[in-house]
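This is the structure I want to talk about, given as structure tokens.
In this view, the complex is presented without one of its protein chains, the others remaining in place.
Here the chain labels run A and B in written order, and each chain numbers its own residues starting at 1.
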Amino acid sequence: MPDNAVPDETVPDQDVTIPRQQGPGGEPLLKVEGLVKHFPITKGVLRRQVGAVQAVDGISFDVRPGETLGVVGESGCGKSTMGRLITRLLEPTGGRIEFEGKDITHLGVAGMRPMRRDVQMIFQDPYSSLNPRHTVGSIVSAPFKLQGITPEGGIKKEVQRLLGLVGLNPEHYNRYPHEFSGGQRQRIGIARALALKPKLVVADEPVSALDVSIQAQVVNLLDDLQDELGLTYVIIAHDLSVIRHVSDRIAVMYLGKIVELADRKALYETPMHPYTKALMSAVPVPDPKRRAKRERILLKGDVPSPISPPSGCRFHTRCWKATDVCKQQEPPLIPLVTGHQVACHHPENIPEKAVTNVPA
Amino acid sequence: MTDLSKSGAVGEPVRAGAATPSAFLDVRDLRIHFPTDDGLVKSVDGLSFQLEKGRTLGIVGESGSGKSVTSLGIMGLHTVGQYGRGKARISGEIWLDGKELMSADPDEVRRLRGREMAMIFQDPLSAMHPYFTIGAQITEAYRVHHDVDKKAARKRAIELLDRVGIPQPDRRVDDYPHQFSGGMRQRAMIAMALVNNPELLIADEPTTALDVTVQAQILDLIRDLQKEFGSAVIIITHDLGVVAELADDILVMYGGRCVERGPAEKVFYEPQHPYTWGLLGSMPRIDRDQTERLIPVKGSPPSLINVPSGCAFNPRCPYADVPKDGVTRTERPELRLVTGGEGGRHHSACHMSQEERTRIWTEEIAPKL
């Protein structure tokens, strides 16, 4: 932290005039179907394509208005690519993305411009995502200028309101990012994302670069803003504890696929996919008494390369339950219990009546 | 202010430089300061702790708390290859197995490095030389301290790689670091640290750069190896989960000082310092369906150039205004024994009375966690 960092000043809760945003009658705000992103690998003088990184390989999910969808997975699972696809910072290779019922899959820069107001992104690294040569004021007001909007009461007033909203001192309008600590910079990033009153905010590892005590401040801020502004979040993170804390529903990704998608409670209490179960058992629990008692599933080896993912179920190379069918057939993501989708031939924790639904 | 109490009963502070210690590792009043253009950075400012063989100490703190600087200080790495500007000013005592390292001949300390005390670093990719094979880097570590030929050293390297769980070690020994996956690299790094059977192993954020499933493998490996080798282990981390998994004792650092240390269960279940409460309250839990808000620590970590006089945590402490008997804000709290603790090993540096702290913890903090 820089020595001259501006001291945090807690700004009291203030009246918020933005009305709660409602999705049209129970329709999903964001609908993703069969989304695919392959990054070609080229070789030689002629740039011949010799393969592809299958970063995201056919994923489908909905995001409902007002909810927080957590997306969790290890490095290389495609979660960040997914985030950039749904905010259309990347061009999908295949599939379909609908925002409020409108197909935005292949919209160009111009076509996306009105959408940019509604969909915003918060990035992981508060150090590299803010231009060091711009003042906080110009960073946070950039979205207005890009969209050619003048908010009521003028840009400066609105930016100061936003700074106050994220718990920064509105007086710091003219300071530069280096004068702020990591947590404060992340607040600046959040203020910028909220400037245009978006409906959907996609946050890619919003707290992983921050210290524990600061992380909690930002998590709480995101929570409060959601309540106050009726935001919908897609929060992407590798930290299962953070995801459990912030999410309503959670998608677990492995090698470009969603392997399990369920409500928070169901996912953490009765995980069905062996990968989810292993992932959760691997997280160190801050409870020294429990370390002897708990059952831990140790997975073999590392995550395979997304360039040549394993056949059938992509998890079969590390799964203790894998059988021949797992090597040959890819299990579809289907609901085994209402609201609990799993892609596995041998799921765990299945209630007896659901057995018939297990794919052959 | 050098009167940091170490062990034994309250009011019986052991002065630095008293006697040859009985503990395997005894760090006394360690200070590591770096002169910079902006002023003197007091990265570590009066740190004392002890560690016995066969035990694991977890040092917990946020970035800038001085935990990594401490580990490099124990290894004697702040004084190697530094010239002029940026040279660390170090004082205090470090006793390792009855030898005092700070006053020892630098070449003697060098000979202990890698042999009696070894270190595992956070990012195994950058911590290994990209141009040398894994095998070459391990054998080099072995041959500095053992007069053996290349063949014998290579055999030893393969043996260690096998022990840390690298498949086909006789083939992978000739691979370069970039050909290993992240988890494999950290295993190789551990093999390199253990090649000389060190009695003290320092692991600085050993799993921070790894995925959670790989982290679990590495933590398991470290635990098994400790049982097998019986070394003293220091785990440095920001992750309370990791220390809970591995550590027997925990030392919480803030602003270059120790604010609380004691047996792991004491620190987790009966913490005696507001900063420790803050860490516990800030942490989302994987093991509970907790919809309550987190209880963060307000503000940001202190600048190490202008550490507040008195308690470093004072500006962020929610209990700074609790009246304290005859203590002014500018007085630095000493590390004092928590009475009723296990064998007198639980210490905390807070001006509040123990009764007050116990009351706050049990009535105000614990119920919300």
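Quick notes on this one:
What we mean here is this: a residue touches a chain if its C-beta (ideal position, glycine included) is under 8 Å from a C-beta of that chain, and two chains touch if they have at least 3 such contacts.
Quick note on the criterion: contacts and distances are computed from a predicted model.
Per its UniProt entry, the chain excluded from the display bears the name "Peptide/nickel transport system permease protein", taken from "Monosaccharide ABC transporter membrane protein (CUT2 family)", "NADH dehydrogenase subunit M", "Deoxyribose-phosphate aldolase" or "Peptide/nickel transport system permease protein". Screening B:Phe24, B:Trp95, B:Phe121 or B:Trp277 against the full complex identifies B:Phe121 as the residue touching the chain left out.
Only one of B:Val27, B:Ala88, B:Met192 or B:Leu246 touches the chain withheld from this view, namely B:Met192.
Only one of B:Lys42, B:Arg55 or B:Arg113 touches the chain withheld from this view, namely B:Arg113. Checked against the hidden chain, the listed residues B:Ala23, B:Met75 or B:Ala88 yield one contact partner: B:Met75.
Although one chain is not shown, part of chain B still touches it, namely residues 72, 75, 77, 80-81, 83-85, 110-115, 118-119, 121, 123, 126-133, 140-141, 144-145, 176, 178-179, 192.
In this text, only the chains that are shown with their structure count from here on.
Look at where the CA atoms of chain A average out and do the same for chain B: the two points lie 33 Å apart. Contacts from chain B toward chain A in the complex involve residues 38, 62-64, 181-184, 211-217, 219-220, 238-245, 247, 264-265, 268-269, 278-287, 289-290, 293-301, 303, 305-306. By the touch criterion stated above, chain A contacts chain B in their complex at residues 1, 3, 5, 7-8, 10, 74-75, 181, 183-184, 211-217, 219-220, 223, 238-242, 244-246, 264-265, 268-269, 278-291, 296, 298-299, 301-303.
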